[in-house]
Structures are given as structure tokens and as C-alpha cells.
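Below, a portion of the complex is reproduced, with chain positions unchanged.
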Amino acid sequence: GFAKLDHHRKVRQGFEEVVYCQGKTTEHLVKIYQTLAGEGIDVLGTRATREQYEAVQVVLPEAKWDEVSRILKVEKREKELKGRIVVCTGGTADVPVAEEAAQVAEFFGTKVTRLYDVGVAGIHRLLSNMPAFEDASCVVAVAGMEGALAGVVAGLVDVPVIAVPTSVGYGANFGGVSALLTMLNSCANGITVVNIDNGYGAAYVATQINRL
Amino acid sequence: GFAKLDHHRKVRQGFEEVVYCQGKTTEHLVKIYQTLAGEGIDVLGTRATREQYEAVQVVLPEAKWDEVSRILKVEKREKELKGRIVVCTGGTADVPVAEEAAQVAEFFGTKVTRLYDVGVAGIHRLLSNMPAFEDASCVVAVAGMEGALAGVVAGLVDVPVIAVPTSVGYGANFGGVSALLTMLNSCANGITVVNIDNGYGAAYVATQINRL
Amino acid sequence: GFAKLDHHRKVRQGFEEVVYCQGKTTEHLVKIYQTLAGEGIDVLGTRATREQYEAVQVVLPEAKWDEVSRILKVEKREKELKGRIVVCTGGTADVPVAEEAAQVAEFFGTKVTRLYDVGVAGIHRLLSNMPAFEDASCVVAVAGMEGALAGVVAGLVDVPVIAVPTSVGYGANFGGVSALLTMLNSCANGITVVNIDNGYGAAYVATQINRL
Amino acid sequence: GFAKLDHHRKVRQGFEEVVYCQGKTTEHLVKIYQTLAGEGIDVLGTRATREQYEAVQVVLPEAKWDEVSRILKVEKREKELKGRIVVCTGGTADVPVAEEAAQVAEFFGTKVTRLYDVGVAGIHRLLSNMPAFEDASCVVAVAGMEGALAGVVAGLVDVPVIAVPTSVGYGANFGGVSALLTMLNSCANGITVVNIDNGYGAAYVATQINRL
């Protein structure tokens, strides 16, 4: 059951391999990191636990893990960040997903402006930050509960908004379904949606757009 | 199966009887209107069809029907409208539900300010109308699709917002579920929710609050 | 990712800041409490764990935590409670949500009458307590499982009933959906609904109404 | 595709054959009625349309159809009704389902007391009718929208309550799901539930119980 690593993706599609750490056994994960790092490839994994981090660190001491985004990285080359995107969130509880998006985008070479806790329940927080959106190539809007941030932002900017619903909330949020439906049904133009909590997927598309 | 009319509600709870016309046979409905009007009671029905209207009009020529709200009314007494509430909508397609709310509230003696097509996809439409909310005792916010209007309004006013999700939209709106969930999960404070398309119910509670 | 505290809400909307403790790291939460208390602001948090309480208590020994409601409070000023609302529940298992509602309302300056375990399966328990509702400005009705309490109460009183569905029950209660749907579909007039287990939200609106 | 008629059910289980008319072609249905009536068997069909009735009447002029319950009957023998059950409804819109239940029960030889429009939104209507339940062997409680009637009745009587959710309502009633969940989750003891709008099924079980 060893994963078929896609070493040629960098060549074919211009993106480094990204490892989805969730559910992988520690042993399996350590081997993947060793293999890739051994070939001199910068490697980033999402949804890594502290346990996975500590096991990887034994063999690759330069590995770094961020508790908030749960990203586990072995990155040797310095990158020049290009273009610019905005990653914004409705609340502070959405920050882990936003950081997954932001750090993946940066790993892919995209410059990121963060704008957190600007949800629509206090619309002045967003309106007073509109200059941050100027000249961005696109926006990643991360929100749980009612998930209305994406629609409001899309009405204010003229670039694509990639909406990331989060599972933040309780009761009738149904694990992120409420925010997902809000975003899919937005009457604002210029919104597309990724899976619940999928910061990674949003960062990938944002980078594709940012490179155009 | 003749409905047990609640003639004493006006005395007991201060609200005139309201008839739910949907699904009632024309014959049954005509009798209800005749009975109530015969006792000198002003009578309002919701969700009336043109056919029902025309049948009632035969026996009660003073009956009036509004095509948009589908309200069928026999109202003899002039009412002095008191206090004030705001009824606002996200789009024009939400207006039928909003008019059900507004006209029922007026029938119950409440003064209503209408503010339509001010949804969050173009937030300036709402922001430039904020003075309309001043001194209102409460707000009825009517919206379909993403339903984000209620949350944004609640963040801007300091009175209760009664949110009415509508079935306006298609696809993943699931007949109003998307707007309903948005409203139930709003991170703004001061929102409560009624059933999908239930303008009547919102008007009832708004009037209760307006009378306090 | 530090939360943008809204110090001006007390001025703008007349409500003290309330902290949603669930999911916040202990470190982050302690800082929020310290900041607010340091500015002489009374602070209340909902859904606090014992661990969070113990950490806050180290720096703010006057902090108090209620095991049932999970409310964590630093309250220095005495408040004069005004008006009156009723908070009632269907069963004893709904009490934690009801206490969240009751204690938040009291923190906001509202007088509360509690009426617990008066669900419709034994309707005499409710009927023999009707005097408790007299002169209340509104009612918060908390119920899980079938959630029928709100509708029965709304048929008996003439003030707004704020219905709080709870996740109490099992099987086809679907984590509170059964009670939520019951409340949204009530044929009684005068009911509005908040999210499942959202005692806080009900208290906020009840206080808004109570202040009118 | 001609239905395999079960002529022996009367002998085996003591119940006459009942035909489910919905979806059957007129031609097929007429044959079934002719066959059964030709063998001297009393025959009742549920959910018959006026068209089906008129076609059957051509060959069996003694056929009778009730517009409310949509029951189509060819009944020659007089029946002595035994025992007694109560069929009650929350509103007038539930009467068609209740009449299906009541008339099927009568066809099976059960005496029926009808108690309609006694829903919990005006609980006095039910409480002032409690004597009707005395000595009944069981109760069939028919309700849509919030469906709370069954639970309140079960708390007041000491015989089985068979709950029939109806599809009456709109929006978040989801075609009867709201009432169904209310009834399945009732905290009252002594309730069992049948499918949405299944008056027939309730009548069958009620008759089984009434015969014990």
C-alpha cells in the first residue's frame, strides 16, 4: 500500500508534491518525507499531528511544524514570492483553515496578505480594510457558521473569490454544511467553492490564478 | 371538518383572526369569510389564489386581493398604525414573502417601512439606507439563496431582527434550506428565525414586539 | 489570530462583551479575560471547560464557573435586574442550555423566572404554573426530543416565545433537528427560533425585547 | 402484472381485502373491483381519484366515493361496530388523512369517535374534550406541521396512541418529516408511529388492538 509519489508533478504542472498526512501511519509518513527530502525536493504535508512531526524530526531535524495550520514542512530553498492574494476569515476560529491555505500558497510561491476576523456580523471591520484587496489577483474567503463573508467580499472586489466553508460552529451548522450552502447559493458574482475545511485546495487554485 | 374559528383571539391575545387559505376548498373558504364578516369582524387571509378571491368577492364585493402578497382582505375599520418596523429583502424575488409580512403587520396595526433589494452582494445598497432603521422597534429581514442579509443587518442595528428565509433560488438552495441554515447559524447577535416563506409568522412576532 | 475584541459594543448596542470559549486555547482565553478585566470590564464566557476555568482563575481569582451552564464569569459590578422573562424547559436534561440562557440574561440585566421540567408529556405541570408567565415580557422555551413545549406555551401567552431546540435525545432526534423542525413548524403564533443549544442567542434577543 | 389478490386474508387474519388505488390504471382497478364484488366480497380502496370512481361506478353502480378521504367502497353487508377508538387531528387540513383512518376502521368493524382541530396551539380545545377518550381502546392522533398532538394526548390517556404524521404544512416541514420526527421523539410514553399520511395503516393496527 505504499503511495505512488508523483515526482514529476513539479515538471508537469509546476507544483511541488504535497502530502496529505491525515490517516497515514507514522512509519509510512516518515518514509515518504525521507524519500522526497533525499531527492532534494522541498516537501510540505497538511494535517500533520504533533506525533507525526516528532517522528519525522528524528530523521529530518530541519522539519518544521506549525501548531495552528498543522503544516509539516522540510523546505530548503528560499522562494521569491510573486503576485499577491488575500486570505481572509470571518472569525478567529477559522484561522487554522486559513493558515493551511496561506502557508500552502506561500510554499507554492505566492505572496499572501492575511485579513482575519472580519466577518459580516461587524461589517465595518471588513469595510475599513478594503485597501488590502487592491491589486490582489484573487481572494480566498474562509468562513464557518453562516459563511456570508465570501458573498460580501465578492460584491466589493472584481477578482475571483475562492470560498472555503469551515466546520466551525455547532448545532444546525451540520459540520460545515451551512457555510457550504451559503457560499454555493451566493447571489454575488465571482465566487467558486471548495470542500469544507479544504484550505489546501483553495491555495492550489489561488496559485494557479495568481500565476496567470 | 369545518374549522373551529377562534372568535375570542382578539380579546384574549389582541390579534384578529387570520385565515390560512392554502388548501382550503373554495366553498369552505367562502363560508369562513361570510361568517366572520357577518359578525362584523375584519378578516385577512394569506396565500389566497385568484380563484378563491373571485369566489369570495361574489358574496363580499368589498373583498380585496393583492396579487403579489396573495393576501385576501375584508377590512372595514380604519386603523391607526402605531410604532414602526422595517421589512427589508435581499432581492426582488423575495418581495412576495416580504409583502405578506408587511401587509399582515399593517392589518395588526403596525406601521411598516419597506426596504427592498438591498442584499449583501451589493452592500452599499444597505449601508446607504441605514437611516431607515432608526427608531424602528424591530426588523423583519427576508432573504432567499444565501440569506446573509439578516446577519449583516443584525450587526448594524440594536433591535431584534426576525429572519425569514425564502425558497427563492435553485439547485443547492434546497427549497429554502440554505437561507434557513445561514440565518440559524448567524454569528451576529439579535437574530431569531421563522419557517421558510413564513412572512405571516414574522409579522405576528414583530407586532408583539412593536406593541411592548 | 488574536480575536479583535469589540470594546465599544457596550456603548454602541448596550451589551457587554461575551466570550465564546469553546475551541479557544487556554493561553488565548486567559489573555482575553485579562485584557478585558484589566480595563475594568465585566466579562462572561460561555461553554467554558473546567480546565479553562482553572487557568483563568490563576490570574483572576475572582472568576466564577458554573458546572451546569459552563459559564465563566468575572463580574464586579452589582446589577439591578429589570423587567422579567421566563425561561422554561421540557425536561431536566435541557437545564444546561436553559441555564446558559438564564445566566446570560441576568448578566445583561434581565430578571429571570425559571420553570424547569414542564414538558408536554405531562401537561398539568405546565398548566398549574401559568401564573409564572403573567407580566413577563417574553418567554425562552428550551426543549429537546420532540420540542413541543414552545408551541404549547405560545398558545397560552400573548408575548413573544423564543424557542431553543436542544440536542437532548437520541436516535431520530438527529442531534436536535427534530426539536428544531417542531419549533419552526409550530402552528402556534408568536414563536421564533434560534440555533440548536443556543441559550446565549435566546438570552440576547430576550434582553433586547425586555428592554423595549 | 395483474395483482395477486389475497382472498383468504379475511379467513387468515380477519381483515377484508383493501385496495391501494394510487397509480393503478383505471382498467386494472375496475377489474379488481369486479372480481372481488363478483365473489360477494365487500371491497374498500384508498386514495381513489374521481376518475377511478366514475369508471368503477359504470360496472358497479353501488360503489361509493368520499371526496375528503378518497375512499372508494362497495359494501353490501351491514356491520355491527364494536369497541371504540378515538381519531383526532391537530388542524382541519389533517382531516383527509383522519377520515381515511376513521372510515377504514369502520369498514373493519370498529366504532370511531372523531375529534378534529384540537391541536396544541390552542390546548383548551383538547382539554375540554377529554371525556371523549374515556373507555376508548386506543387513539389515532393525526397531525402535520409540528405534530405535537400525539405527545400531549399520550400524556393524558392510558391506552396506546398511534401517531400519524401528515404532509400538511410548508417550508421546513419537508413533506411531513417534521411531524414524523416529533412523534418518533416524543417524551410521552405509549406512542408508536406509522408512515406520513398513512391513515390506513393506523386504522389497521387500531382495529387489531380494539379487537383484543
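The first chain written gets the first letter, and so on, giving A, B, C and D; residue counts start at 1 in each chain.
Basically, a residue touches a chain if its C-beta (ideal position, glycine included) is under 8 Å from a C-beta of that chain, and two chains touch if they have at least 3 such contacts.
Quantities reported herein were computed from a predicted structural model and do not represent experimental measurements.
Sequence-identical chains in the complete complex of this entry number 8, based on the file rather than the 4 shown.
The criterion applied here is as follows: only the chains that are shown with their structure count from here on.
Contact with chain A and chain C alike is made by B. At the interface between chain A and chain B, two copies of one sequence, more than half of the residue numbers in use are shared by both copies. Relative to chain B, the chain whose mean Cα position lies farthest away is A. Note: centroid distance chain A to chain D, computed from Cα atoms, is 57 Å.
For the pair chain A and chain B, the distance between C-alpha centroids works out to 43 Å. Put simply, the C-alpha centre of chain B and that of chain D have 35 angstrom between them.
Residues of chain D in contact with two or more other chains: 91, 122, 171-173. By the contact rule set out at the top, the touching chain pairs are A-B, A-C, B-C, B-D, C-D. By the touch rule above, chain B contacts chain C in their complex via residues 12-15, 137, 158-160, 162, 180, 184-185, 189-195, 201-202, 204-205, 208-209, 212. In the complex of the two chains, the chain D residues touching chain C come out as 90-91, 119-123, 127, 145-148, 151-152, 154-156, 169, 171-174, 177-179, 181-189. Listed in rising order, the residues of chain C touching chain A in the complex are 1-4, 6, 22-24, 165, 167, 175-177, 180, 195-198.
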